[in-house]
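Apart from one protein chain that is not included, each protein chain of the complex appears where it belongs.
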Amino acid sequence: MRTIQPHLQAIAYASIAALALLALLSSHWWAGELAGQMQFDARLLPPSTAHWLGTDALGRELWARTLAGLGLSFWVGCLAALLGTAIALSLAILAMLSPRLDALVQLLIDTLLSVPHLILLLLIAFALGGGLHAVIIAVATTHWPSLARVLRAELLQLRQAPYIGISRALGKSQGFIVLHHFLPHALPHCLVGALLLFPHAILHEAALTFLGVGLSPSQPAIGILLADAMRYLSGGYWWLGVFPGLGLLLMVLSIERTATLLRRALSP
Amino acid sequence: MLEACQIDFAFTAQPPLLKSVSMGVNAGEWVGLSGDSGAGKSTLGQLLAGYYLPHSGRVVVDGEKLPSRGIKPVQWLPQSPELAVNPRWRVSRVLNEAWMPPDALCRAFGIKPDWLNRLPGSLSGGELQRICVLRALAPGVRYLIADEISTMLDPITQVELWQALKAEAQTRRLGVLVISHDTALIKRLCSRHYHLKRGQLEDC
Partner (left out) sequence: MLRIEQLTLELPYYPRWWQRRFATHLDQLSFSAAAGSLHAVVGASGAGKSLLAHTIMGLLPANARLSGQCFYQETLLDAKRQRHLRGRHMALIPQSLNALDPLVRTQRQVSWAANRSGLAHKAAWQAAGQALNHYQLDDRAGRAYPHELSGGMARRVLTAMAHAGQASLIIADEPTVGLDPVQRDRVLSALRSLAHQGKLVILITHDLRHALPIADHVTIMHQGRSVETAPASAFTGMGETLKSAYAQTLWQALPDNAFSASEIIHKKEESVA
């Protein structure tokens, strides 16, 4: 029986993802201008050869707006995921140091997890006055608890491993053990955690923007596009909602898939 | 001399495991410790190496308490070498965690140079156990607690490991406590032999 080797599959996947990423990240330069350009003689046109994904109510090209929106979302997702992971990792390591700190960290995790996600998100973004930085901070500060909980459990289990005790008996300091035993063990989990956090961050960025406390309406974010599309949906202008939504879905799914592959590859 | 004086120990919310246990291992002496599973052999070994603190009584090494910092003069060697090494570290890094063993000693323990650049997962249990034993022989270590270290090994590997350890222990006058339920092995290696039964030691 011939099957594609799993490692080749992973490589193929990674190269496709890298290509898509490149297109997204560079979209700002070659589609950014087009995304804001209004053509008043071409308003609300359905997809055709001239207008690939159709145009919106102000005659702007939807494909350019979708790409630019995805690019923007990607940045927001990246920053929020990184920030959230950093918070989770530092708290998990803090929890290792003493039982009292551990109790404190756990209390924090439980408190944050018990409050509904979106409400907290809205409150923080609102308090920070909206805009790009508010979205990133709000998403990061609400998304770390589940990852912190996983990391803490992982490290607690590791602390019981004989080789940690042996390292201590061989005269290694707490700092050495954290740096050379705990951190290398936690990093792959962090990487996967960050990648899994990423789609969440993007979705919530879109949600916040959709609800009006996120990015400003002039920026071509996916949330803005979708909010816009809502107004025209009853008029039968389906492409306004379908294409940005599909783009978002594809991006989220492909990142999720990459994370799954990565987790499989990294677990020894 | 490595001494345990009147040690009492119990795990949280469990009946007492060790009841006023006293024992000693002299420098350069090989002593056996046997007992049924669950009798607390391993726990006693770990107490002697400072992994736990006794509820009452003391562990004394050459007249002093076990130091809380720095390399411990008593090293504990567990049964499964797979769990005793960081699976992400290369073997050379594992071996050199506390000291750099001289090449002659590596050869005496049958450690091949091509293992050093590999990850522990690609070595067999017997190969890893040699690495673990040699790692624990850092300068300043005077006593070893060998906790069933050869149970998972085939007879030839077992003999080679013990012979290498015996030679090194002799030159450095290491005291070794051999924990095993294999009495034939203990008789071969040790001059004296304790048996742990219901939390108390018996001389054999």
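The letters A and B name the chains in turn, as written, and every chain counts its residues from 1.
The rule is short, and it goes like this: a residue touches a chain if its C-beta (ideal position, glycine included) is under 8 Å from a C-beta of that chain, and two chains touch if they have at least 3 such contacts.
Keep in mind that this is a model prediction, so the values were computed, not measured.
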(message) Just to verify: which one of B:107, B:173 or B:188 makes contact with the chain not shown?
(response) B:188
(request) Spell out the interface residues on subunit B facing the chain that's missing from view. (result) 36-38, 124-126, 152-160, 162-163, 181-182, 184-185, 187-188
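Quick note on the criterion: only the chains that are shown with their structure count from here on.
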(request) State, to the nearest whole Å, the distance from the C-alpha centre of subunit A to the C-alpha centre of subunit B. (result) 48
(request) Spell out the part of subunit A that touches subunit B in their complex, as residue ranges. (result) 161-163, 165-167, 169-172, 181, 184-185, 268
(request) Can you check the complex and tell me which residues of subunit B touch subunit A? (result) 49-51, 69-72, 75-76, 78, 80, 83-88, 97-98, 119, 121, 135-136, 138
